[in-house]
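With one protein chain removed, the remaining protein chains of the complex are shown where they sit.
Right after this comes chain A.
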Amino acid sequence: MELDNNKSKVKVVVSGIIPFFFIILMMAYIFGPGAGLLDFGVALPEITIEKVDFIESEIQATIRNTGPIPVEIAMADVNDRIQPSAIEPDRFLERYETALVRIPFEWNEAEPYAIGITVEDGTRFEKQIEAAAPALEPTLDLAIFFAIIGTYVGIIPVMIGLLWLPFIKKINKSKYHFFLALTVGLLLFLGIDSIEEAIEVSKENLADVFNGILLVATVTALSFLGLYYAGEKLLKKSESSRLTKPVAIALMISIGIGLHNFGEGLAIGAAVGIGSIAFSTFLIVGFALHNTTEGIAIAAPMSRERKVIGKLAIMGMIAGSPAIFGAWVGGFVYSPFSSVVFLSIGAGAIFQVIIIILNMIRVECNNNLSSAAVVSGISVGMVVMYLTGILI
């Protein structure tokens, strides 16, 4: 009996190991010395100019080795005219390593520039800048300015939206479901908007090697799954604690919207950072307007609660204040990679909240999501977002 047991254990272990053996064999066949199966030809160097800053009498380019092999930087140019320059820390870049290229140059404000970097095999890489504008220095004044902008774009509109709470409180159940569904519509639009924004940023500023669209898909899915898991835990906990289910849901909505607003802050900060004042004003007005609807999204699930003012204030802050941090990051240290990641996390968070709210409606409506209130709510939510969205 004992012997049999051991024997079967060995069998299990061996049967688990055998496939590994074949995997190693296969890899050795494909990649091993003398394997002629894979011939990718010549590995070409590739660098990406991720960021260009215009400071006094100098243009600074942040570059990254985004190719499959180490590269050596040979030269920098402005508008295809060779310029003596400096590279810090040094000219040798391993894969994904970054360096700062400092090009002394008397640039003119608002003029377009093309910044070029040539590597050792003579290949030149270029980035076009539409209009040169002095790089923002992280001064306290500017930080305060961004904080005020963030407050106007994030916190205040959300708080205004929350003022609809008393109205939502007074309406009947199907109208309440309409407003919950309206929230779903609003969020659905925001989620798609975030993904679109993330893809756009990745297309314009991210090296191909990061595979922008798949990065967005991966981060969105992971953030959705992670938050979904955490959200379910939070809901379970809410059953046995002071935290009620609607509050838990509203909290999740706030977090999702907060991540989204962080992305909006990034966009505003970056727009100010690259000096397109008209565009940033446009963004500020547009975001501020449509963010009032985010307040409704938070308020709707809370409408059957009592003594909510304090909680709502906190949630308003959670949803709105990230716009401030986004503006700081976007304005002072914009990085296309981090903004794509943040926007994707925001999208995942929003989709998770949508699922939670739909669940909530389904439970309340006896497993029925096809009521007129729900369908019209989602539709109106999306249309409202679209209409406020085209103001941006």
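Throughout what follows, contacts are C-beta pairs under 8 Å (C-beta built on N, C-alpha and C of every residue); 3 or more make two chains touch, one makes a residue touch a chain; residues count from 1.
Methods note: contacts and distances are computed from a predicted model.
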From the list "Cobalamin biosynthesis protein CobQ", "Copper-containing nitrite reductase", "CoA-binding domain protein" or "Pyruvate dehydrogenase E1 component beta subunit", give the UniProt name belonging to the chain omitted from this structure. "Copper-containing nitrite reductase"
Out of A:Ile55, A:Ala86 or A:Ala313, which residue would touch the omitted chain in the full complex? A:Ala86
Checked against the full complex, the residue among A:Phe54, A:Tyr113, A:Tyr228 or A:Trp328 that touches the missing chain is A:Trp328
Which chain A residues would touch the chain omitted from the figure, given the whole complex? 57, 72-76, 80-91, 99-102, 104, 106, 118, 120-124, 138, 255, 258, 262, 317-318, 321-322, 325, 328-329, 332-333, 335, 338
